[in-house]
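As you look at this complex, bear in mind that one protein chain is not there, while each of the others sits in place.
Lettered A, B and C in written order, each chain numbered from 1.
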Amino acid sequence: MDKIKIQFVLNGETRQVEVEPDLLLIDLLRERLGLTGTKVGCGEGDCGACTVLLNGKNVNSCLLLAARVNGCEVVTVEGLGSYDKLHPLQEAFIAEGAVQCGFCTPGMLLSAKSLLDVNARPTREEIARHIAGNLCRCTGYTKIINAIEKVACADRHCACSREAEEGR
Amino acid sequence: MKKRGVGMGCMWYGVGNTGLPNPAGAHVDILDDGTVLVLTGCADIGQGSDTALAQIAAEEIGVRYEDVRVVSADTGVTPDAGATSASRQTYISGNAVRSAARAAKQLILETAAEMLGVSQEEIIAGDRLLKVRAASGKSQAFTDCQSECRVGLGLDSGSDTREVSIAEVIAKCRMKGKLTLGHGWYNPDTTGLDAETGQGRPYATYAFATQVAEVEVDEDTGEVTVLRVVAAHDVGRAINPRNVEGQIEGGCAIGMGYALMEEIKLQEGNVLNCNFATYLLPTSLDVPEIYPLIVEDPEKTGPFGAKGVGEPALIPTAAAIANAVYDAVGVRITDLPITPDKILAKLKEKQNKGA
Amino acid sequence: MSEFKVVGQSVPKADALDKVIGRAKFAADISFPGMLYAKALRSPVAHGILQHIDYSAAAALPGVAAVLTGKDVPGANNFGIIIKDEPVIVKNGEKIRKIGDTLALVAAENEAIAEQALALIKVDIEELTPVLCPIAAMQPDAPKIYDKGNVLAVRKIVKGDTEAGFRDSAVVVQQQYKTQMVEHAYIEPEAGIALFDGDVVTMWVSTQNPHYDAKEVARNLNIGLNKVRVIQAATGGGFGGKLDVSVQVHLAMLAVVTRRPVRMVYSRTESIKNSVKRHPYTITMKTGADANGRLTAFECTIIGDTGAYASYGPGTLTRSAVHATGPYEIPNVKITAYTVYTNNPQAGAMRGFGVPQVAFAHEAQMDMLAEKVGISPLEIRLLNALRPGSLTATGQYLEQSVGIVSTLEAAAAKVREIKLERRGGRL
Partner (left out) sequence: MPFVYHAPRTLENLFATLDSLEQYSLLAGGTDLIVKWKEKLIDPKAVVDINGIAAMKGIEECPHCFSIGALVTHYEITASARLRAAATALYEAAGEVGSPQIRHIATIGGNIVNASPAADTAPALLALNAEAEIQSRTGISAILVADLFTGTGRTCLKPGQIISRIKVPASGQNQGSAFVKFGKRKALAIAVVNGAAWITIDGDKIKDVRLAMGAVAPTPIRLLAIEDWLRGQTLAASTFKTAGTMAEKLVRPISDIRSSAEYRGDLARQVVIRALETAARRAKGGCACG
């Protein structure tokens, strides 16, 4: 089986790798490149634990052949922030109690980022809609949505729409 | 036509195994710099026991939360704490950790009492300091007197004799060759149940809850939307209120799935819906708005009054939703899950009877 | 001001930082050089006897490091938290009790080879009639899943005199309720990785009870408990479903035999098919009250399908019985709860442990009684709620920290505040 040479930008770094035709992006990331932050929950696109950003959009890395990311830009949770410099979403997830078991967290963070990148001030409904492909069994989603909303608000220096909602 | 309804569900839940011993152990080591290591067999599966146990140890010893590190669930180094089940870890491992922390702290108190020239009972710990109780009687006067003497002798007032840092006490302990280790364990006060009558004391304490659900039922399709859930939980004492809320919110979501959509379908013992495309969990668009309410009726045997909340969070949800559906459209579904087809069939039945 | 400095504070979760940056190590995230990948061959049959297993072709497949069958289990070859009734690997001539029973284990250089090897194993199973309904399983002429019969446990609670209690009741409601089997559906499927280093088995595993896991590994490998080290990896949810043994004993055996690191990660389908479930119940409940709505008598029969193996089944049904009255004081109580074996997937612990099922029933009963008596759902609950000084169904005297009334009041206040309106009248 001929290997395929691909080049793509992973977390801001250009990478060249050889992949088998049937290698999935999730396995390339986890097993070859050691980026285990991206999780396998169902393997069939039904849970979103494997979510990464492909050219800025949230996608299921368990459903993508690695060969397809040739020429693309991929961001995983490892590219979002680090111990020293957390992404605002990561800070908010910690502060708001959006993390319980943490298995859905990396995918959830990336779905949130892909939303905020195109819609800096989403409503709670829009947030819920955008993370609907990321299953969480622990939190009931409330604190996850709170965390995303908090970042959206901070970004715009606006009065938090949640507070406004609670005041109704 | 869409109709709204409101229903209530209550529950109680015995914390710990039923009528069986279920002890937990813990080790606490107060280290040279005054930071603390807690060893516990308690498995944190995301519910936050590492955090709650760190808070309990910090409170008991008198250090800050960030001074405590919990090493958990490694049979090579941690004592058995039993299962993370039965909503038991905050109560049982919490008590074990508190007891271990108290044992380690006792060693510090002995030395601190000498350093401060007071009896141990007069010392309170907090924020990395050991202080002489402000309103303490005789010894207070003694130390006040001592201070006055010091001032009289041209020395400073000697506030160092009124409080001393835990790190300083530890240094003193080490100079004396004393390690500050404690261990503890806890087993709740229960009895077995009589085989014929079931009489006995199965649990040392119970958690309680009331949930109220608001639903909207589409009479044409039988579809149920859960709009809001009010969830009031007596947890004894919330060690970490935000994490308690997280347990309640997550529990309501699982309870909602149980009420309306989740069901393993079997054929000859084989699971037919064995993936997430066919076994459906609630998504972010399915869950209601949840109003968690923490009620604190402290349990005197609990660590700082705490009981448990993990399981109680989901127990009354399906019951409340079922009662809300009845309130909305006047039909009672007695077999879970309450699926649209069951509601529609009952509504038709009711209509036919009426006609 | 709180009397406490740290307790009562919503400090950030200790594990959250590692989890948001993707550094937390779940078991499937851990690897070692030279690692093997394990897979299990599972029974396609719900009830039968394993007659013969031929794994020679699988063992000969290049890249296969080990194939193990029932005869290779060095120790007890059974596990279970309450009753040791589940085999690690079914032995030749022994019973298969559910679809998914382990028939063989394979460790190979990669997952694809391990799967190919599984396909090469030939099994010969004598099929027996499966018992799929717990009520049918309780009949005397039902096929026996175990020699001692299909009823695993019966829990009785008797307090007062229910006959007299119902006689004195102004209203009585009786109803049968059914609840379904559900899946825990933690987002992280079962996973573990094991090493055999010197004479110690060390493993990282997704679990809710590492000390129990270690005991089962030691018993089944026939080694000292001090030679087993189980380390809980970051665990992606459990909800009761990771209290039972999944990969632990299998991994330990393969690591010992191959002397190489071995990892086993379930697919979602493997997880759903082989993990324990929430018990499906059939509940019959009869509740009486006087004309004011004060509860007078309560009778309840619960039949729980615990599937092929006990797991936490008897504990679940006992808890259901104890909690069946709900948080209410009732003078006359009679409850019987049956834990029944079938050839269905085994049911065990799941968040709520048998109480969500009975709560669904007792709360429907309360609303029906309230309607009959002409009081509101809140009123009937406040009237009957346990209080300090109450006696429970098991005769336990409740001294303090009995907060049900406080939760009723808190919930009712919030309901008024956010204006939830009950169609049928007052809350």
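Simple rule for what comes next: a contact is a pair of C-beta atoms (placed from the backbone, for glycine too) under 8 Å apart; a residue touches a chain by one contact, two chains touch by 3 or more.
Nothing here was measured: the structure is a model prediction, and the numbers come from that model.
> Any idea which chains on screen the missing one touches?
Touched by the chain not displayed, across the whole complex: A, B.
> Counting contacts across the full complex, list the positions on chain B that touch the omitted chain.
220-223, 261, 265, 272-273, 277-278, 280, 282-286, 340-341, 344
> If the missing chain were put back, which residues of chain A would it touch?
Within chain A, the residues touching the omitted chain are 1-2, 4, 20-22, 24, 43-46, 48, 51, 54, 57-60, 62-65, 67-68, 111, 114, 129-135.
Criterion: only the chains that are shown with their structure count from here on.
> With respect to inter-chain C-beta contacts, which pair, A-B or A-C, contains the greater number?
Between the two chain pairs, A-C has more contacting C-beta pairs.
> I'd like to verify one number: the distance from the centre of chain B to the centre of chain C, where each centre is the average of its C-alpha atoms, in whole angstrom.
21
> At what distance in angstrom does the C-alpha mean of chain C lie from that of chain A?
About 32 Å, centre to centre.
> So which bits of chain C are touching at least two other chains?
Expected reply: 10, 12-13, 15, 185, 235-237, 239, 268.
> Please output the residue numbers of chain A that touch at least 2 other chains, ranges allowed.
Answer for chain A, listing residues that touch two or more other chains: 41-42, 44, 47, 97, 99-103, 135-138.
> Could you please specify the touching residues of chain B with respect to chain A in the complex?
Touch residues, chain B against chain A: 45-48, 242-243, 245-246, 249-254, 275-277, 281, 283-285, 287, 289-290.
> Chain B touches which residues of chain C in the complex?
Touch residues, chain C against chain B: 4-15, 46-47, 81, 98-99, 130, 132, 155-159, 175-183, 185, 202, 207-214, 228-232, 235-240, 242-243, 268-269, 272-273, 277-278, 312, 315, 318-319, 321-323, 326-327, 335, 342-345, 349, 351-353, 355-356, 359-360, 362-364, 366-368, 377-378, 381, 385-386, 393-396, 398, 400-404, 406-408, 410-412, 414-415, 418, 420-424, 427.
> Can you name the residues of chain A that touch chain C in the complex?
30-31, 35-44, 47, 49, 76-78, 80-83, 86, 90, 93-95, 97, 99-106, 109, 135-138
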